[in-house]
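Worksheet for the structure shown next.
One chain of protein is taken out of this complex; the other chains stay put.
Chain nomenclature is as follows: A and B, assigned in order of appearance, with residue numbering initiated at 1 for each chain independently.
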Amino acid sequence: MIDNRILYIFSTILFLIGIFGAITNKNLIKILVSISVVETASNIFLVSIGYIKNSKPPILDANMGKISVSNLNISDPLPHALVLTAIVIGVGTTAVGIGLCIRLFQYYRTLNINRMGDKDEL
Amino acid sequence: MNYNTTVLLIIIPILSSFLVYMPVGLIKKSFKIIFLATILFNLLFSLKIFSVVLKYGNLITIIGNYHPPFGINLVSSFFSILFLIALYIVFLISAIIFIFKNDTKNNQQKISSVLLLYLASFSEIILTGDLFNLFVFFEIFSISNIIIISLKNEKFSLKGSIKYLLISSIGSALLLFAIGYIYAILGTLNLAEIALNFEKISFFSKCFIIFFLMGSILSELEVFPFNLWISDSYAGAKNFVNILLSGISCVVSLYIFIRMFFTIFNYPSISLYSYNFPLDIKLLLLTFFSLSIIVNQLVALTSKNIKRILAFSSAATISTILFALTSGTKSGFSSAILLIISTIISKPLLFLSSHQITKGKMEKNLDSFKNGINRKRYFSILFIVSAIFFTGFPLTPAFFGKLMLFYTYASKLNYYTYFIIVIIFSITVEFFYYFRMIHKLFIKDETERENKNIKNNLSISYFVSGLTMISILIIFFIFPNIYEKVITKMSEEIFNQKEYIQTILKLGEK
Partner (left out) sequence: MIIGLLFYGIILSFLALFVRKKYNFLRWIIFSFYIFLTLFLTITIGKDSTYFETFNLISILNFDLSLNFRITPLGWLFTLFTTLLLFLTSIFSIVKNKNEDAERLINFFWFILIISNTGLFLADDLFTLFIFWELIGISSYFVISPGWVSSFRAVNYYFIFSIICSFFMFSGIMILYEGTGTFSIQKNVLYFISLFENSPLNAIFVAISLIIGFFVKSALFPFHIWPAQAHAKAPDDFSSVLSGIIIKYGLYRTILFFIPLFLFIKEYPVNHIMVNNIPLFSHILAWSGAITSIIATFLAIESNDMKKLAAYSTVANMGYITTALFSLSSFGIAGAIFHTINHAIFKTAIFLSIAAVKYRTHETQMHKLGGMAYKMPVTFLTFLLAIISAAGIPPLNGYVSKWMIYQGLLSSKFPFLTLAIFLSSTGAFMYLFRALHSIFLGQLPEKFDNVKEVPFLMQIPMYILMFLMVSIGIFPQFVINLINSVLTSYNISNINIKNSMIFSPLSGIDSVKVFLAFTGSFILAFILYLIGKPRKHVQPLDTYTAGQDPADFNLTRELYHFAYKFYGPFEHMFDSFRTDTKEFYDSIERKINEIGGYFRDFQSGSIRGTIYTFMLSFVLIIIYWWLL
């Protein structure tokens, strides 16, 4: 089975990969993708918190019987709920970002951020 | 006390943000009524809640009958409700300007929907009692910020909003990490319960949480190395957006900072010392904020564009407020509140009046202020008065704020005292460039006579909103005791972390 620690390390690595991508890429769309990777990393981190080794999914059914502290072998549902919300928000952010990309492309005819008006001065 | 109708402050704006799309065809214009009615409802209802808070103390809204450590709940305390009322007033002014503007007619319906989401999100941020809702609505808040910055649809506004988007989404990822970490350690997301147990967690965890939270908030707070978005965003945005950004967005993030550092971390008595890594967090923050004050003031000094000058001056003020908060004393807190009061009112007014003064000029730089006193007398006077209020002329709120700030750092003579020199530098630079702008208003312009055909009609919405804000300023000038009691009560609330925890978790009843 996967240990929690491996998930933590995995999410950290994913975070760093995302940041690296955001810093080094020239294409604006690629930067947005990298930022989505960063968000995914944080989502994985959140999910891994709720995960307990060898646990059941947090669904009440007849087999479980009465829930008490002794047989509470279910993973925590709250982080899962949080992650769902976070994913939705991430989608929203990306959508807005892509919208902005389209407008920027109409002005500059390129998505290369190095050519996006360094010398524009008001 | 339980008071569940508080949730209407969030529900109604969200609901009407969808409702504004309903009117089509002949009655299309009635969306304006929905829009303004929602804001008015929020303002009036928050006043009602304020009266209840005055009577019974902190109000707790329980949703779905989950009692505080669990579920979603809203906490309306004296501090948060007053903040909310002040922000609603600024929002109302900005909304009036937006609604009666001519150049946004085509997509006013869509924008008003975004603005209502904005309204809902900052209401929730201020009222929320748990960390996750804070995160969610903070995200909605920054998305609506991004959208309204890009409204002008020019190079600068698009560049500004994409910068804001990149920074805020990385920041939100950091915030999410911090929230996850807190949940992993403490098993709760309720602010009160985190505050109760925060002292017990390890040194490493404390540092991790504080740094990640700082990383996410400081960019919204316009603190220097994180604030690279404001240069283009403010300059490229529309006037009512400038009012929102300077009067609401940074103040909301300041509120988050205060809640985090004072209510959760209990900053005044925080102990971040381990044997190996003694971290003097006060020195770290002071260094950061001093650097930010200096850099922002210097940029404001050297900029030519009016909006940029005002934006960076606003950023420097936010850093000054954080500088005052960093002292962690009651007088520092009162100083911060006084400066916030001054910023909330006079900064939007500065943006509004400077926009009107430079109207009709091709370039919105310092030279477009020339001869303002004869061209636009009313708005020039507004600008002068608000600049005087903002820079801290004696007996204005900003002056008392600076007085308290000096007192805070003078009261314990140690090496932190010498940071006062930063404040003196900042005040000097600030006075210099504001007086330079005022001076420009009086300069007679020879090229003026050629184009006298510029229409000089006074827009009613600008006139009324300017009048409202200036009268608030003058009331504060004449009766300073209005805000004196408020500040005393606020600082009592903020420095009484135990009471906050007790009222929410009902520990006192057991």
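Quick notes
Heads up, the rule we're going with is that a residue touches a chain if its C-beta (ideal position, glycine included) is under 8 Å from a C-beta of that chain, and two chains touch if they have at least 3 such contacts.
Nothing here was measured: the structure is a model prediction, and the numbers come from that model.
Checked against the full complex, the candidates B:V52, B:I201 or B:L228 give a single residue touching the omitted chain, namely B:L228. Although one chain is not drawn, the whole complex shows that of B:Y3, B:Y378 or B:Y407 it is B:Y407 that touches it.
Touch with the chain omitted from the figure is made, among B:S202, B:T302, B:S471 or B:N496, by B:T302. Residues of chain B that touch the chain left out of view are 159, 162-163, 166-167, 170-171, 174, 207, 211, 214-215, 219, 225-232, 277-280, 284, 295, 298-299, 301-303, 308, 312, 331, 334, 373, 393-395, 400, 403-404, 406-407, 410-411, 413, 417, 420, 423-424, 427-428, 431-432, 435, 439, 441-444, 480-481, 484, 487-488. The chain not shown here touches chain A at positions 19, 22-23, 28, 31, 113-114, 116, 118, 120-121.
Throughout what follows, only the chains that are shown with their structure count from here on.
The centroid of the Cα atoms in chain A and the matching centroid in chain B are 28 Å apart. Residue ranges on chain B touching chain A, taken from their complex, read 132, 135-136, 139-140, 143, 146-147, 150, 153, 155-156, 158-159, 161-162, 165-166, 169-170, 172-174, 176-177, 179-180, 183-184, 189, 235, 304-305, 308, 364-365.
Against chain B, the residues of chain A that register as touching in their complex are 15, 18-19, 22, 28, 31, 35, 38-39, 41-43, 45-46, 49, 78-79, 82, 85-86, 89-90, 92-93, 96-97, 100-101, 103-104, 107, 116-117, 120, 122.
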